[in-house]
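Notes follow once the structure below has been shown.
With one protein chain held back, the other chains of the complex are shown just where they sit.
Order of writing sets the labels: A and B. Residues in every chain begin at 1.
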Amino acid sequence: MASVWLQKAKLAVLLLILEVVFIVLFALTTDYEDSAKPPASLHVKQGNDSQATHVGGHGDSHSGPGPVATYYPMFQDVHVMIFVGFGFLMTFLRRYGFSSVGLNMLVAAVAIQWAMLVAGYLHGHGGKVHVGVTTLLTADFAAASVLITMGALLGKTSPLQLVVICLLEIVFFAVNEWVGLSVLQVADVGGSMFVHAFGAYFGLAVSRVLYKEDVTKSKIEGSVYHSDIFAMIGTIFLWLFWPSFNSALAVEDAQHRAVINTYLALAACCVVTFAVSSLTDQHGKFDMVHVQNATLAGGVAVGTSADMMIGTHGALIIGSVAGALSVIGYKYITPFLSSKLKIHDTCGVHNLHGMPAILAAIAGCIASLLADTDSYGYTLYRQFPPRVPSNESSLEFQMIKQHMDVEPGLGRTGSQQAAFQIAALGITLLVAIVGGLLVGVIVRFVPLNQPRGLYLFEDKDNWEVPEDPSEVGAPLLHAKGETETALLKA
Amino acid sequence: MASVWLQKAKLAVLLLILEVVFIVLFALTTDYEDSAKPPASLHVKQGNDSQATHVGGHGDSHSGPGPVATYYPMFQDVHVMIFVGFGFLMTFLRRYGFSSVGLNMLVAAVAIQWAMLVAGYLHGHGGKVHVGVTTLLTADFAAASVLITMGALLGKTSPLQLVVICLLEIVFFAVNEWVGLSVLQVADVGGSMFVHAFGAYFGLAVSRVLYKEDVTKSKIEGSVYHSDIFAMIGTIFLWLFWPSFNSALAVEDAQHRAVINTYLALAACCVVTFAVSSLTDQHGKFDMVHVQNATLAGGVAVGTSADMMIGTHGALIIGSVAGALSVIGYKYITPFLSSKLKIHDTCGVHNLHGMPAILAAIAGCIASLLADTDSYGYTLYRQFPPRVPSNESSLEFQMIKQHMDVEPGLGRTGSQQAAFQIAALGITLLVAIVGGLLVGVIVRFVPLNQPRGLYLFEDKDNWEVPEDPSEVGAPLLHAKGETETALLKA
Partner (left out) sequence: MASVWLQKAKLAVLLLILEVVFIVLFALTTDYEDSAKPPASLHVKQGNDSQATHVGGHGDSHSGPGPVATYYPMFQDVHVMIFVGFGFLMTFLRRYGFSSVGLNMLVAAVAIQWAMLVAGYLHGHGGKVHVGVTTLLTADFAAASVLITMGALLGKTSPLQLVVICLLEIVFFAVNEWVGLSVLQVADVGGSMFVHAFGAYFGLAVSRVLYKEDVTKSKIEGSVYHSDIFAMIGTIFLWLFWPSFNSALAVEDAQHRAVINTYLALAACCVVTFAVSSLTDQHGKFDMVHVQNATLAGGVAVGTSADMMIGTHGALIIGSVAGALSVIGYKYITPFLSSKLKIHDTCGVHNLHGMPAILAAIAGCIASLLADTDSYGYTLYRQFPPRVPSNESSLEFQMIKQHMDVEPGLGRTGSQQAAFQIAALGITLLVAIVGGLLVGVIVRFVPLNQPRGLYLFEDKDNWEVPEDPSEVGAPLLHAKGETETALLKA
């Protein structure tokens, strides 16, 4: 028993050290962003300052609604997606519900703190990292990426492995996102490339390295009736709030468009998912796995182009294709990946996030290619800042300048922007796969309590689990009279 | 087996055709609404336009918060009601949880796309249908109506029947709503008449036509312990967000009032529901069916008058009466409808939506009758536009004109408005019942896979269902060794 305790205590000690490190780093390197501090105009100065600003709506806050009013409602929708959505979506496993919703919470809580720091250091300009409601929002996005990775690994990794993966993945994630947004300057409003494709292929790479034969022999990888309904809690909240995910950081008409396009893509995706699920079933029935997952693929697939002028029908088409693609993935590609390529993907993140994200990148590429001032007017340059002419004295730049506050850009054409969009996908896949393989090697060969045999897909490895009368007769550990330590070494 | 597959494939094919039709219709007949497109002032014109407008808050968006800021939070509350609320409320059935939450999602996803088109064509002025966040909101309202209908039919109809009903019902719904709002010009801010009464009586009419004896013999129409708790997820989210449903489209002080009145009506309704549920039980206990449903009746019952000056006590009274009425409905009226009138109402929508909606119409009628400028000031004419005098040169019209931008109205008195309110209820009931009977005949006699016998209230008819150890011994299909095709013909 003591040795089991010691093994598990490794994670506990890591978590405590981690939290101390977070506290120190936040103390030394972060500060509230300006709008979360008393306004400078209200600082107490010596003497009588002539331009007094009043507390209470007449001062700094006069220039429009503050960041809480602007971002908080959509931030909370995204927050629900991360913790309720992802958490419950993974509870479909019959004996892994505690881990699904519990470890989802733990990993996300680590991810959001760490992501604020790492992204802050990368995007920062040497000064302190400024923390505000948009920081919380982007930290949640980063957590989403890690949780997608967790979906590929669900039931096959220890909590300790998951936390280590989280810490390392956040770094790769932040670098890749920084390259895409700041270097390549591509558009990806819903993070389909930087969050979904990245998280999925990173997870699949880790899964490949961790692959062991045991996984194919588990008798409890699967759902029971009630666990499938728990999972639908996650599905529905993800489906509902995806428009917020794709539009939270968009502005003005583009934000409105992102809401509409995501709503429509999801509706179409849902309809097509049911159709293809039935068509590919030998009895013509629906498969709960498809409804839980493929219905969401439309949200991923429209994520890069959601704020572009793709038209309402464009959104429907993207959503429809995503639904079909995702069901086909669950039906034919996941078994292939598992049996032939030894890539076991517990939640099918390749179908829900991976392939739809590639579709998203392609749709974003096409929409970028077609984008011009006929459809966007001068907002073209807000939507694609690199398309602003680089020559400040050109007539074109002067005309744009009349309509918006703008810095000289890179003078890209539509096809150049489209090429950069695809390049960003390529780099993302490269970083994700290479990073995932590296991290996989680390967490496989460092002794981090990877579960084996009967501990796969089994909460009892990590949780004190109450007896459940409904599971009598199911292939549980205790029912078999096997001791836990014996099994752990199996 | 092949014949089963072919039967089921009818739905899949219908869904695929439908989605293609939606894509074509959206492409040809819809467009984003103005605030979801680049502002006209930022269109690129030839030459140098002298009145430049700046991107980024200084241009068109200066005249107040945009539609996303204004409508999105309440839209999302309503969205949660439609997909989580209705979906989980119906999971109370022990063997129909997949269908409840899954088909709820499918039917709603069809309904929202179709409703945007149909309502757009009806309300449009020949041009393209403009899609914005309020379009999404009203599409969700239309879906609510169809889902209420589905509640009456739950467990007794095939997915194919439900989709066909949805397509037809949306047309009747949209026409009836258009008559009520545009022709009769009545007030119904929470859609109690046009959504709740319509959906409930339409569903009851369909149910009457579809009635077969089998329904009374099912041994699995009912809940188990856990399924009742799943249903409470739906109940609570509906209860919480109902103030958003009733106030999302109201403005200014009327919106604030609608929030308050709905909150109070629901609180009172909850208290009275528990009391009457206990009083009418032979052991004095509470009945979960009442708590799941009757607690919500207050939201329906205050829906027509929520934004009117009914007083806080008025809201409490309406909510209290609704709770009592609804419990009595479940206890005494539903069994009567089923046994005597052969109207089987699975979720008791007559009690949660039907009767409370009639109460709502009566309350709205009374509140309209009493409405005058003493209590409303000049906002009387914003609340009831037909009460604006028709004679533009009258002194009264001139005085109103000084206070608000107003078109000449119909010069209705309070009692005339009240009469129109009740007329709208009558027409709604008529359209719902006649439409429901017609649609019932269609879906009964066209071969649309209506389930029979052991397939009633049973997910296995439509879903690949995992084995559930907790259901061993329950009257399941496979336990009986009966073949599915045999049963389907039973």
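Methods note: a contact is a pair of C-beta atoms (placed from the backbone, for glycine too) under 8 Å apart; a residue touches a chain by one contact, two chains touch by 3 or more.
Small disclaimer: the values here were computed from a predicted structure and weren't measured.
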Consider the whole complex, including the chain that is not shown, and state which of B:Tyr263, B:Phe384, B:Phe420 or B:Tyr455 touches that chain. B:Tyr263
Using the touch definition up top, pick the residue from B:Lys8, B:Lys37, B:His130 or B:Arg382 that touches the left-out chain. B:Arg382
May I ask you to list the residues on chain A that touch the chain which is not drawn? 1, 4-9, 11-13, 15-16, 18-19, 22-24, 26-27, 30-33, 35-40, 42-44, 48, 52-57, 61, 65-69, 72-73, 76, 79-80, 83-84, 87-88, 91, 97-98, 101-102, 105-106, 109-110, 112-113, 131-133, 135-136, 159, 226, 230, 233, 462-472, 484
Which chain B residues touch the hidden chain? 64-65, 69-70, 73-74, 77, 94, 222-226, 228-229, 232-233, 236-237, 239-241, 244, 247, 251-253, 255-257, 259-260, 263-264, 266-268, 270-272, 274-276, 278-279, 281-288, 291, 295, 309, 311-313, 316-317, 320, 373-379, 381-382, 399, 402-405, 469-474
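Here is the rule we go by: only the chains that are shown with their structure count from here on.
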Between chain A and chain B, what distance separates the C-alpha centroids? Give it in angstrom. 33
